[in-house]
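Every protein chain but one is kept in place in this view of the complex.
Presenting chain A:
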Amino acid sequence: MQFKSRSFDAAEIAVEIKGLEVATADAAGVRPVLHGIDLRIRKGETVCLVGESGSGKSVTSLAVMQLLPASLSVAAGQINLQGQNLRALAPGQMRALRAARVAMIFQEPMTALNPVLRVGDQIAEVLAIHTALSASQRRRRVLSILEQVHLPDVERISRSYPHQLSGGQRQRIMIAMALVLEPVLLIADEPTTALDVTTQKQILSLIDELQQKYGTAVLFITHDMGVVAEIADTVHVMRHGQMVEHGAVRPLLSAPRQDYTRHLLAAVPSLAPRPARSASENIVLRVEGLSKSYGRTGDRRTYAVKDVGFTLSRGRTVGIVGESGSGKSTLARCIMRLIAPSAGQIDLMGTDIATLSPKAFRPHRRKLQVVFQDPMRSLNPRWTIGDCLVEGPVNYGSSRGDALKEAARMIEIVGLPRDALNRYPHMFSGGQRQRIAIARAVMMKPDVLIADEAVSALDVSVQAQVLQLFDDLQAELGLGILFITHDLRVAAQICDEVLVMKQGEAVEYGAAAKVLGAPEHAYTRALIEAAPGRGWDFRNFRPLPLRLQAGGADDQ
């Protein structure tokens, strides 16, 4: 694992935040959101701001941009950009400064770009507002910056609308737009979180390259410790609006001083596959030759899933990994019969459910339960938790009273208080809601549990707890778990077998130790190589021993 070890002591200070306090004021009084944040970024330096959601990372960056929402205001402190106090500026002066000297890129480039304007015109608009260039000069500058972010066929790209580009290309456009005026400071707020891991790698190296070229100071906000290990010079850890710890990347990752930092790092799953568990002969789900296609017959058919097969035994976990659009979720939805598969067999406890009519399938449905990715949307916001939990059992003939008793037991098993049953979903945090969704699925006493990106929306420490819950429930109930994820670390931590999907096809399937440890297929190797921070064992604060490193010995 190579960390950055550049020294910036001699470099000019680009931005300095001193004692920044942000507060929200409402009917209940004034409450602080940030408590005395100090931060210094020198020219050419990459500072990572890490922390879980709600820690105040984004609020800090928005305070620098003076873009705080109306309910938040800066209560105290200084924000100096190259010695100029930003808090003293009038709104008009600040507007002139944004883009020209401080620029920002966001998590979701689709929503950050205007969908009805060509991307070239959107970059040219920045130039038109902040420079005196003529139209033809602006055009040349746009094409040149598009070339610098390594977009192909820049003429065509500049004439494209955002929806005609891929996610990675859109993020490149955002970076081009942010850097076209060569700002002093670039704020990147989770810029790669919405991207696939291979695209993420390219975007990270692009930011690095342009930073070196222009000497830009970068404030990089992320929750992903792997990304931190890859790109940071200096790391600042935030929690509850406070700066917990800061320091150069290597000392911070290898010898964290604060308990919270330790706790945060210990929650990062290792890329080393879990020790193999003894195989069970009790097969609960066998999928063979499963396909889902759309469109006409013959060559014109589009396959979302093509000829995929695997076997899931009781008490074991099969991971389906792949990038977005690889057909992972379609496969899961076929198995759950939320959509009808086009071909193949789904053998659930000895019955082929692929071709059953909805009515004939109904008795089998309870054996097959699901936990979705987004716990905000998978619980009906108008129902109490109790109503959510008893819905399934009541559908299958339990009395409401019995089901409620079982729900009270189950809610405690997943680690929530009994009175949670009378509350509504919005009163819980994301992790708690995911526990509720798991409780709801387990209430049905299923044999197979499908987890569709079930921990992807959670903070890393919450993710670790929820993964532990899956593990505990599996050990207790002997569930077969089909775990769908894009995150190789999560897959390595909990899967016995892994199936790698690419464009609807299974490219590799086998024991986790083999697929992740000694991948045969080039695509699997590419995925593993793109995983950020893969050579570092975050939990043990040291490099991952070579023999355990995913992807084999050709790593260094």
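Going forward, a residue touches a chain if its C-beta (ideal position, glycine included) is under 8 Å from a C-beta of that chain, and two chains touch if they have at least 3 such contacts; residues count from 1.
By our rule, contacts and distances are computed from a predicted model.
K.L.:
Name the omitted chain as UniProt records it, choosing among "Gluconate 2-dehydrogenase subunit 3 family protein", "Multicomponent K+:H+ antiporter subunit E", "Indolepyruvate oxidoreductase subunit IorA" or "Peptide/nickel transport system permease protein".
P.N.:
Listed in its UniProt record, the absent chain's protein name reads "Peptide/nickel transport system permease protein".
K.L.:
For the chain not shown, which residue from A:368, A:464, A:512 or A:544 touches it across the whole complex?
P.N.:
Checking the options A:368, A:464, A:512 or A:544, the one contacting the hidden chain is A:368.
K.L.:
One chain is left out of this view; which of A:336, A:410 or A:530 touches it in the full complex?
P.N.:
Of all options in A:336, A:410 or A:530, contact with the hidden chain holds for A:336.
K.L.:
Looking at the full complex, which residue from A:18, A:262 or A:423 touches the chain that isn't shown here?
P.N.:
Of these options, the touching residue for the absent chain is A:423.
K.L.:
So one chain is hidden, and I want to know which residue out of A:15, A:59 or A:290 touches that hidden chain in the complete assembly.
P.N.:
Answer from the full complex: A:59 touches the omitted chain.
K.L.:
Applying the definition given at the start, please give the residues of chain A touching the unseen chain.
P.N.:
Counting only chain A, the missing chain is touched by 24, 28, 31, 33, 53-59, 62, 69, 71-72, 241, 336, 338, 362, 365-366, 368-370, 372-374, 377-382, 391-392, 395-396, 419, 422-424, 426-427, 429, 437, 440, 444.
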